[in-house]
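What follows is a short report on a single structure.
All protein chains of the complex are present and in place, except for one that has been dropped.
Labels run A and B following the written order; every chain starts at residue 1.
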Amino acid sequence: MQQRVDFHSRIEQALGNPQLKASLRSAMDGLMANRKACFPDADALEALRLRGAQIRANALSKLPQLLLQLEQRCTQNGIRVHWAESVDEANGIVLGIMREHQAELLIKGKSMVSEEMDLNRFLEAQGIECLESDLGEYILQLAGEPPSHIVAPAIHKTRQDIARLFKEKFPDIPYSDDVDTLTRNARGILRKKFYAASAGLSGVNFAVAESGTLCLVENEGNGRMCTTVPPVHIAVTGIEKVVEKLAHVPPLLKLLTRSATGQHITTYFNMISGPRRTGEKDGPKEVHLVLLDNGRSRIYEDNELVNTLRCIRCGACMNHCPIYTRIGGHAYGTTIPGPIGSILEPQKAGLDNLGELPVASTLCGACAEVCPVRIPIPTLLNRLRYERIRSDHDGATHGQGSGRTRKEAAIWKAWSWLHRSPVRYRLALTLATRLRKILPLGLGPWTRVRKPPRIAAKNLHRRAREEGFNDR
Amino acid sequence: MTDKARDAILQRLRNRQPGFDTPSQRVAIETPSWPMEARIAQFKSMLESVRAEVHVVEPENWTDCLKTLVAEKQINNLLYAKQGPLAEAIEAAWGDTLLPELVCDERPVDEWKEEIFFQTDAAVTSARAAIAETGSLVLWPDAFEPRTWSLVPPVHFVIVDGEKLYNTFAEVVEAEQWARQMPTNALLVSGPSKSADIQQTLAYGVHGPTELIVILKASS
Partner (left out) sequence: MAEQKRYPAKPKKAYFFATCLVDLLYPEAGLAGMQLIRREGVEVIFPQDQTCCGQPAWNSGYRDEAREVALRQLACFTDNYPIVVPSGSCAGMMRHHYPEMFRERADQASIEAFSSRVYELTEFLVHVLKIELKDLGKPIKVALHTSCSARREMGVADEHEALLKQLSKVELMTQARKEECCGFGGTFAVKQPAISAEMVSDKANAIADTGADLLVSGDCGCLMNIGGHLDYRDAAIEHRHIASFIWERTHATEG
């Protein structure tokens, strides 16, 4: 995980890139408008969001039982279930499966958990080729970059960027920056890979406990390819993705696709409940499910912060975030960027590593307003700011107290001392008013782009008295 | 290793603070319900909005419709399930030499992967049900109509029975009691394969079929 200096320099870098700014702005404007068009009725939307929040909160409240039920049902269905405490363990499990089958090519559908695992790099070091097949992820793999958005990974790139990249990587294919042509070229290249791959990997959007079903949302068909064509399918997911019932899936699906991209539904919604059965002519012969913890169970311990885990990864919070829109996903330096990333990632990697993220917010609340499962993101950002500076070390959050500095603590102590005494406060007011001509108000970064505010000649305490407003 | 991980994870989860409040308010979710004609119109307009073709035909005319379409689209070979629910009607209707060759390979797909990946123009399959709200087809691929058929060839024809057109996904899951018996792979298909990954511009036919053609059987 990158350190704080990096965060600032990445921000500067992003802000200094006018093309990035333009791409992000138009992409986010489009995504916001699409979402809005999909939810014409505000009351119906609120009811649905409440339902979504209930379904996810219900699942979390029974998480251990539901995980066991999921394991049991999956096993009955012929899916092999693996548990991993850490990224290393999860990578080890995937490697083991690949080795067992002497598999050399893993073709991947879109999976943020595999990004979290940094699986590609890990397997490649072991001599196993990993190939992204989601068009956006494929483009980024060619470019050697991580995704900058969880739903639209290559949102920071223009079609000309992509055309140049294709030309560089595939000199035999004539240059084109036409989107259809680029897509057709990628289809041709990847089709051969689907054909040849010895294993496929996917993420999971919802894992249904009652039936042992893994649900996968996608538009391109690469998810279906990865989970249908190769003889082995490996699904990786975080332990929080479980839902109790199949009946819970339709409302979540509706919320997910509409919040994410403003689609009423995606092209494909896959519900996988096992490997190929006797007599079936295709489908993988083996299906593996890897359940990854990696810090989630720790988040789970706290009654307020646990709500972080409701997330269904729709990306709406980042689409509506004025900060994300300015700096893009890469600046965060985390697997998941944006508002949800700013609460989730510091809890996983520790506030000592990523404590700057919850601070870098205006708490404007645009994220919580759209979140389909009503995660109170600003409240949780505020909570993490507290965890970051609290000095009592009482609680589960990783890196607690690491952001406390003596200077800042002293400033707030003094602030409180001043404001909790009306006498001292009024004295300070009077003093500030007297010295208004010479007080250095808002020096520093504030006045770089703003005229400083002026202290009024008479403060309101005094004006109120003068104008005859009673004290009680 | 994994058992140890399993126990450790579950142990930690059980250690949580008590008193985790789940929002318990009752919520009434309005679910749309359309009379049949409107339902068909909704289904059709949703699918057409994502560039799928929908043909609503009298039940006895669907093979004529299919024949016209394959001819129009200059399909050379059409994959169909010899033992599937559509076979009888298709075989009876074909016979015309100008029509594309009917193909059915009943071996596991791995054994003729090359053909299905690179030499097959189109496939026709049945759908188990359909959903009006989102313009979705419900497919439960099986031994006769395997998963790849609706995925790999560039053109996919789907024949669906109007009587199986539900209002919503939730309605299908409940009416058909899915929780009791899920197949290996249940699938909603709501258009041809697409992507907006390049500069938010829609492109069709990324990995799955470029064309999705739905023939809905409904008596007027």
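Please note the rule applied: a contact is a pair of C-beta atoms (placed from the backbone, for glycine too) under 8 Å apart; a residue touches a chain by one contact, two chains touch by 3 or more.
Just so it is clear, the structure is predicted and the values come from calculations on it, not from any experiment.
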**Request:** Write out, one label after another, the shown chains that touch the chain missing from the document.
**Result:** A
**Asked** Which of these touches the unseen chain: A:R73, A:K348 or A:R388?
**Response** A:R388
**Contact footprint on chain A, counting only the chain that is left out** = 11-12, 15, 46, 322-323, 326-327, 359-366, 368-369, 379, 382, 385-390, 403, 408-409, 412-413, 415-416, 418-422, 425-426, 429, 432-433, 444-446, 448-456, 458-465, 467, 469-472
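What we mean here is this: only the chains that are shown with their structure count from here on.
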**Prompt:** Just curious, how far off is chain B from chain A if you go by their C-alpha centres, in Å?
**Reply:** 30
**Prompt:** For chain A, which residues count as touching chain B in their complex?
**Reply:** 23, 26-27, 30-31, 44, 47-48, 50-51, 53-54, 57-58, 60-61, 63-64, 67-68, 77, 82-85, 89, 92-93, 133-136, 139, 152-155, 157-159, 162, 179-180, 182-184, 186-187, 190-191, 194-195, 210-213, 219-222, 224-225, 228-229, 231, 239, 245-247, 249-251, 253-254, 261, 264-277, 279-283, 291, 293, 297-298, 300-303, 306, 374
**chain A-facing residues of chain B, complex** = 1-3, 5-6, 8-10, 12-17, 19-25, 27-30, 46, 50, 106-110, 113-114, 117, 133-136, 141-143, 146-148, 151-152, 168-170, 173-174, 178-179, 182-201, 203, 205-209
